[in-house]
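Apart from one protein chain that is not included, each protein chain of the complex appears where it belongs.
This part shows subunit A:
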Amino acid sequence: MDNPNLNKIREIAGDQVEFQKEMITIIKEELPVEVEVYRKNLNAKYFLKSAEDVHKLKHKISILNMANSYELAINYENELRAGNPELAGQFEETLQNMLDFVAKL
């Protein structure tokens, strides 16, 4: 499993420290909400909605610079669209990893 980091955020923000802070603030607000919506839909077995949620989460995964998890999300999204939630466990580890990292920022 790859570890989240701020390299991509620094790359996008360049020397704009305030913008880096703004992005982190938004991620801290948005990520828990997006994860909660995803978990709710998955628990209700709404696989198509869950796939949309995973699609949306890909942006956060990518901005936290998690290349392997991004690939996992692509596969998982496709599997969910086909009605298969088999990768849910692995994806949950990714989400928890991200939430733990973001909580410490």
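We take it that a contact is a pair of C-beta atoms (placed from the backbone, for glycine too) under 8 Å apart; a residue touches a chain by one contact, two chains touch by 3 or more; residues count from 1.
Here is the rule we use: contacts and distances are computed from a predicted model.
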- prompt: UniProt names the one chain left off this complex as which of "Coenzyme F420-reducing hydrogenase delta subunit", "RNA polymerase sigma-70 factor, ECF subfamily", "LytTR family two component transcriptional regulator" or "Raffinose/stachyose/melibiose transport system permease protein"?
  reply: "LytTR family two component transcriptional regulator"
- line: Only one of A:R39, A:H55 or A:R81 touches the unshown chain, namely A:H55
Hidden partner chain, residues of subunit A it touches: 8, 11-14, 16, 19, 22-23, 26-27, 29-30, 52, 55-56, 58-60, 62-63, 74
